[in-house]
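Please see the structure below; I have some questions.
Just one protein chain is left out here, and the rest sit where they should.
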Amino acid sequence: MSFSEKYIFSTDHKVIGLQYMFTGIFMALIGGFFVYVFRMQLAFPGIEVPFYGTVTPLAYNSLVTNHGTIMIFWFAMPVLIAAFGNILIPLMIGCDDMVFPRINRLSFQIFLLSAIILIASFFVPNGGFGGAWTAYPPLSAEAAYNSTPLGAPMWLIAVALEFVAFLLGGINFITTLMNARAPGMTMYRIPMACWMIVIASILFMCSVGPLIAGAVMLLFDQTLNTHFFDAAGGGDPLLWQHLFWFFGHPEVYVVLLPAMGFVADIMAVMARKKLFGYKTILYSVFATGILSFVVWAHHQFIAGIDPRMANLFTVTTLLISVPIAELCFVYIATLYGGSITFNTPMLWALSFLVEFLIGGVTGIFLGASGADIYFHDTYFVVAHFHYTFVPIAIIGFYCGITFWFPKIFGKMMNDTLGKIHFWGTIIPFNFIFIPLFLLGAAGQHRRIYNFENFQDLALPEFFNLRVIATVSLIVMICFQLVFLVNFILTLRKGKKAPKNPWNSNTLEWTAESPPPHGNWPVLPTVYRGPYEYGHPDRPDSDYWPQDEPGPDPADPDYKSTQA
Amino acid sequence: MIEAYVERASTYAGDIDNLFSMVFWIVAVWFIAAEAILFYFCFRFRKVDGVATEYITGEEKHHKKWISIPHYLVLFFDVFIVIGAVAVWYDVKQRLPEPDLVIGVVAQQWAWTFIHPGPDGVLRTDDDITTIDELHVMENVTYHIEMESKDVLHSFSVPVFRLKQDIIPGRRITGWFKATRTGEWDIQCTEICGIGHALMPARIHIKSAYDHNQWVVQNSPNSSGQALASISQP
Partner (left out) sequence: MSFQVPIATNRSATGIPTSRLAVWWILASEVVIFGGLIMCYLMFRLHHESWGFEAAHTNPIAGGVNTFVLLTSSLFVVLAHQAAEAKETDKSVRYIWFTIFGGFIFMMVKAYEYTTEITHGYTMFKSVFWSFYYTATGLHGFHVMAGMFIMWMISRDVKKGKNLHRVEIIGIYWHFVDVVWIFLFPLLYIAK
């Protein structure tokens, strides 16, 4: 096969997965650069930011907008769902590829096009769109208001194309999981990583529709002078908000679920312990998914909706914290009675729980409508969603890459460098966002390029907090170099990885590292669930691979050999 | 706790702060408990050679209860939070107490226009006082603010009141407040409204009745100080 057949136009799920991964990482570097620039401006207003220059208000809004947009749509989703989903699902369910490999390739091509359009939008006159990732009209609908006549529609088209790419990708994931499982892999024998990615895809497919309709309407308002969202023309600006958040809230669970899937699998392997309450997890996730469709207006409490509606959404929002809390309890319970090895993947998995708990509980303040009156559009919200999104996107990514690196690339990453990178990421992360909680409590509002303009916010103690956050960000960014070095050094001269370095039960570890095209010469058969660790009937081995012929202890007829 | 950073200057600011505190303490207990148990398990169940793991499916009743009981407790505490939230929300957003005075607020890219009733105490008459980026009110008087936008979405926010309301073009949205102390503080626009979003700070001047009346008389286009005197009784 030529290079282009093998790497550019491949239909192999592993290659396509890596294409998504590297594109996503590249986009994350751009999104990360943007946040570096605007945080420098916030901490040191008017500064000539190294490697950028001075930040104008126009540029600031665009940096903030595209940081958020890129991190969610061009980093979190492609890496967690498209990259790991593509690489892992066929391997974990024991088949040779996705069921529609050519549609898979098409979905990446559309995704790549969307990324190119978005990047192109930064170079047109007046630059990229600056109306926030939420793109509320009328600001987003008229160039006269947003000052980015080309950037705004290009941003919108890029986002719409990304949605199409993920709809196509989702078809593959869902259909493959439903139909292409190895013989013997019944519903409750599917690893959590696969379940979570597929449920996320279903959530995405069921929630993005109204926003696609809305995006068409907004694009027409922007380019054809229709008035869907223009009050003066007979339209309604609030309609966009409902369409956006009807998708926007399920979207956060779309990205959360895959990360939780990776954490579950890593914890079971590294604690040598059966996942606690597999079915409880599944049902909690289903409940969360369904509830996620009826909480959206908590983003709009003070937006001008009927105030009576707010009470309904406070109730549903607080309700949704219950299954999520349950998931956290169940994961913690998995540790009980285990035998935990604290290697790099496990550190990341545990840190996900530690940090996500902060994000989760701070959401309660915002879901309580009375308190949200004060906190809406402040940095308290920013800190809350970074305490959820960073665990999801960044910790989730590192969970996946450090755990599955041996399988994907056939080499073992250096664990010491891995731990240095881990601490150098987690510690600064907290020093970025705890100051932002405090600034939010002080009433500091969002999307403001210079707090010197506000007497009550221009106080030295607040600037100190901004500086701490910014310096911590720079430290955190610098430590990512450790990961980069580890990654590249390992690829070049790392130790060759065995098939199953973690002694894991799941099917991907029975293939070669890395797996060839087609994954196995003979596709495996499954005999039990993925989490049979530490079973008392196997004194010689603390794990029981799924494809090893033999009984299934979860089977009601199973006869234990213990007295 | 918010009051450590921002003063309270409205009748409901304290309620919002107290709601925050209540949620904080409830949530803090759960958070600390969860983290503590997590860290404890990490320590207690670290790998020790020769110690086997336990085989627990989590389906058995005596294990499940460790999840179910916290699950129902969370629901129980949620009830308090909901009640607190709804009560505060109702007070600030669902009800509109009878106003002593009404003020017009017009947001636009990128400035605030405030229309204060003049000495006659009635809005939209000839003696109204129009200001840019400064709002003048009296303490202990119930105000309605009627908010409009000329162009895009804006949001009227006064941190010391703990008040915030998005303003939608094409509508007139009414909010209310009653200031409880004098002073001068920030007004913010809290909905991104273009490149000048950070360039429309305003200030609220809360004054005593006497000082405010002086300001009205001095600034009204057709001044006659009498009608206002009857309203300024606390």
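First chain written, first letter: the chains are A and B, and each begins at residue 1.
Quick note on the criterion: contacts are C-beta pairs under 8 Å (C-beta built on N, C-alpha and C of every residue); 3 or more make two chains touch, one makes a residue touch a chain.
These figures come from a predicted structure and were not determined experimentally.
Within the full complex, the chain left out of the display contacts the shown chains A. Among A:Tyr52, A:Phe100 or A:Phe431, only A:Phe100 touches the chain left out of the display. Interface note for the absent chain: among A:Pro149, A:Pro210 or A:Pro501, the touching residue is A:Pro210.
Considering A:Gly235, A:Gly360 or A:Gly396, the position touching the chain not shown turns out to be A:Gly235 (whole complex). Contact with the chain that does not appear here is found for just one residue of A:Ile174, A:Cys194, A:Leu457 or A:Ala511, A:Ile174. Mapped onto chain A, the footprint of the missing chain covers residues 1, 5, 11, 90, 95-102, 167, 170-171, 174-176, 178-181, 185, 205-214, 216-217, 220, 224-228, 233-236, 239, 243, 246, 518, 523.
One rule holds in what follows: only the chains that are shown with their structure count from here on.
Residues 56-58, 61, 130-132, 136-139, 145-147, 231-232, 237-238, 271-280, 301-304, 307-308, 310-311, 314-315, 318-319, 321-322, 325-326, 328-330, 332-342, 350, 353-354, 357-358, 361-362, 364-365, 367-371, 373-374, 376-378, 438, 441-443, 445-450, 453-457, 533-536, 542, 554 of chain A are the ones that touch chain B when the two sit in their complex. By the touch criterion stated above, chain B contacts chain A in their complex at residues 1-2, 5-6, 15-16, 19-20, 23-24, 27, 30-31, 34-35, 37-38, 41-42, 45-48, 51-59, 63-64, 66-67, 70-71, 74-75, 78, 81-82, 84-90, 92-94, 109, 151-153, 155, 157, 159, 162-171, 173, 185-186, 188-199, 201, 203.
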